[in-house]
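The full complex has more chains than appear here; those shown keep their coordinates.
Letters A and B mark the chains in the order given here, with residues in each chain numbered from 1 onward.
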């Protein structure tokens, strides 16, 4: 089941650089693990912003909330979730997720 | 080059049903042609709305505007385009577009 997610990062500009580097590194590792597991099939940077558009593929709303609230950047982000459905004009060829 | 596009359809409720059916059929055919050509790799319905989130893959801004403004539903839609860049945490495995 697919969900569209927009994440806007609001890291305080006066955050300790080591703390910041640690959070960002853990975020990257966590994100890549979810991508490898197929939970986070799409991830794009929004040009000019510290933000992304993502698509998640999960079993349930509860699973999605668990994944998102475990993001190391979660306390520093505004997140907006939109439920997606199959579009009637979508071709059925080859895309997996 | 990828662009995120949100389309919200605002068809007048008093539109002639035959006109409406014709526009919607042409929209579907046009959309599927662009999908087959690889220009429109992602298309999802937003649950509960006559709207979609899409991703387009084009050579230039001019090409994207040509594709969008030729949509049969173009005069009846609000369209919002967002330029996408590669995300530094994106894994490089298998996804084509």
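Things to note:
The definition used in the following text is that a contact is a pair of C-beta atoms (placed from the backbone, for glycine too) under 8 Å apart; a residue touches a chain by one contact, two chains touch by 3 or more.
As the structure is a prediction and not an experimental result, all values here were calculated from the model.
In this structure file the full complex is assembled from 10 copies of one chain, 2 of which are shown.
Criterion: only the chains that are shown with their structure count from here on.
Our note on geometry: subunit A versus subunit B, Cα centroid distance of 22 Å, whole angstroms. Residue ranges on subunit B touching subunit A, taken from their complex, read 2, 4, 27-28, 31-32, 35-36, 41-48, 52-53, 55, 82-91, 93, 95.
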